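The complex appears here without one of its protein chains, the remainder shown in place.
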Amino acid sequence: MHVIVGIILIYSFEFSPKPTLSPNPIINIVKAKTIDKNQIDLELKRLRKKDNEKIEKELIRQKKIKKKEEDAKKKKLAKEKLKKLKKKKEQEVKKRKKEEADIKKRKEEKIKLEQENKKRIEKEAQKIAAEKKKEEKIKLEQENKKRIEEEAQKIAAEKKKEEKILQEQLDAELEAEQQERDLTVIQKYQILIRREVNSNFNKVNLPDSLECVILIRMLEGGKVVEASIEKSSGNVLFDRRATNAVYSASPLPVPQEIRLFKKMRTIRFTFDP
Amino acid sequence: MKVISKILIVSLIFLSLPTHGVLDIKITQGIEQSLPIAIVPFGWSKYNADISIDVTKIITDNLKRSGRFDVMDELDLPQQPTEFGAINFNDWRKLGMENILIGDLTLTANGDYDVSFRLIDIYRGKQIAGFRIPSKPNLLRRVAHQISDIVFKELTGTAGAFDTRVAYVTVKKNKDKKTHTLQIADSDGYNQQVLLRSSEPLLSPAWSPNGEEIAYVSFEGKNSAIYVQNILTGKRKKVAAFEGINSAPNWSPEGSRLAMTLSKDGNTEIYIISLHSKKLTRMTNHNAIDTEPTWSPDGRKLAFTSDRSGGPQIYEMDIRGGQPKRISFEGNYNSRPSYSPDGNFITFVHAVNGSYHIGLLDLNNGRIKTLTDSKLDESPSFSPNGGMIIYATIGERGAQLAAVSVDGRIHQRLGLQQGDVREPAWGPFLK
Partner (left out) sequence: MSIRLLLILGLISFLFGCSTDKVKEDVVVAVEDLSSQQDKINSVDSDAQAYGTEDSTTSRFSQLDDPESPLSVRVIYFEYDSSQIRSEYRSAIEAHSAYLSENIDTTVTLEGHADELGSREYNLALGERRAKSIKQQMLLLGASSSQIRLVSYGEERPAVDGHDELSWQKNRRVEILY
């Protein structure tokens, strides 16, 4: 657990960048309105749709006009054909002139229409472009806002971190002091326990230079509830005497403070008389 | 700087906290103490309760007498279980009693007994050893000794010597007449049997390695002579009755030869006789007193007493012959050597300023330890497990037998009988 904490701390140490501000375009942020991007998108969509519809309508209208015109044309042609038949000769010239005039007119009208259409389309395009530009502007504005916010957040977060680190430092120092105090207390109990077990370890007639390791667990109050041989001495009697020593010495002297007790509730005894 | 200090603090936290919360403690000392044990009176059924009491008492007395145990008083027993299931482990743990012995005697259909017992490890809640021993009624004493040996071995790590016998000489004075007897008894002094009775002196009983025969010196023929007697049958044969002294018999480890002291050739010298062929081999050739030969357990050497340097000292020589080498250098009187079963020590009579004590010579480093304070001690010999030395002493109650542990800490008096008791010899392990 401690290892993880430490690693995190170290990593956090190593990777903390210097808090600097990146170069920013100066933007007038007058209205700090929170613009919902989604709404903008929807608006854009709607506008586009509208435009498209407009254009479509226009195109349809134009189609209709064209059709009407064609119908008119047809009618006219038919009429004129009759007229022609009647006044063919008379009006051939007139016709021709008229036709020419009409053609001209028509051409001019066409051109006009086309121009108008063009214009309109251009206008539309311009509109769209303008709108687009607007959108972009808005987007940019938003992005800048965001960036600034993020920067602000970053700064705030870093400040927090620093505070945290300071706090942790303080805590660590306090903790260390506490540990030192605990250590002395625990060392004291270590000595007491060692003395108890020493005076209960009956080594009469045991062969020299043997060693065994006994692992014990205690309940609060020092009562030994589990004693297992972690490493046998190879001599049954030696192991048994060591185990008996620990049980005889039970309950072992332990601190009353539970927090401290927990730090030493498991003890590894090495018997090496 | 900030970074460094941070790292330091973190590492401090690592170092001070025990890894995984386990505290390490090293135990480098200990105490030398007698081992606590509770002996619960053995259960009985269907017959005379006295017998089970006897078995329990024999075991209790044995373990107490050994000086190695702290036997719980019967009145302090929290319960008296006779089988494993009836043991209340908590009761015993509360009293800090590590080991208890429980048992049971049952009479079988043919009039014999079944003796079962269990030695329990209270802290672990398990049985250390448990046996069922069938026994004829007249051998229950031996069973009690065998159980004592098993308990002793399990808890001290060394073999017990309770199922053994000792031989000794008694002298009783009746007006002006003295009666000498050669007797054997159980290691606790009970079950005494007279092997020989005589109006003339007896000395130096020596057990054969298989425990079936005893060699001894008798003056019944108006001179010292060596006899070998079968313990079971009582039959005996005269092994050496030469002119002069015939004494100090000592068996070879394989049991077919006797080392002895003879002065038939003009001076006390050491000889070896083969019991089958009667072939005699002379080992020493010196005009000094050479006597009290004893065989090393590996059969390779003889230790003996010689005063060739002016006063009695201990010498060792190779069984194949050669120059004896002196091995005792402290004090002006050292005699009657006897090897320990493992061949590392010799016990002997060690006199300092006219006080005769029992000494222990460490053959590995030549150091001598004085084991007794009493001043008229003699005839030391080891128990077969090498833990105790039995010897004769003279105290307020006259001549009696006593025993001392090899480390000198445990002292026992063997109260065998009235009158003088002397010349003890501890027999081998019984089969």
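Read from first to last, the chains carry the letters A and B; within each, the first residue is number 1.
Heads up, the rule we're going with is that a residue touches a chain if its C-beta (ideal position, glycine included) is under 8 Å from a C-beta of that chain, and two chains touch if they have at least 3 such contacts.
From a predicted model like this one, the values you see are computed outputs, not experimental measurements.
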Ask   = The complex has one chain that is not drawn here; which of the drawn chains does it touch?
value = B
Task = Have a look at B:60, B:156, B:170 or B:224 and name the one touching the chain we're not showing.
result = B:224
Message = Touching the hidden chain in the complete assembly: which of B:349, B:388 or B:401 does that?
response = B:349
Request  = From the listed residues B:39, B:245 or B:283, report the one that touches the chain absent from this view.
outcome  = B:245
Query = What is the set of chain B residues that contact the non-displayed chain in the whole complex?
reply = 173, 176, 201, 203-204, 219, 222-224, 244-245, 247-248, 261, 263, 268, 289, 291-292, 305, 307, 311-312, 333, 335-336, 349, 351, 354, 356, 376, 378-379, 394, 423
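In the analysis below, only the chains that are shown with their structure count from here on.
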Message = How many angstrom lie between the centres of chain A and chain B, each centre taken as the mean Cα position?
response = 87
Message = Applying the document's contact rule, which stretches of chain B touch chain A when the two form their complex?
response = 3, 5-7, 9-10, 12-14, 16-18, 20-35, 68, 93, 96, 98, 121, 123-124, 128, 154-158
Request  = Over in the complex, which chain A residues touch chain B? Could you list them?
outcome  = 2, 6, 9-10, 13, 165, 169, 172-173, 175-176, 179-180, 182-183, 186, 190, 193-194, 197-207, 215, 227, 235, 237, 240, 242-245, 247-248, 262-273
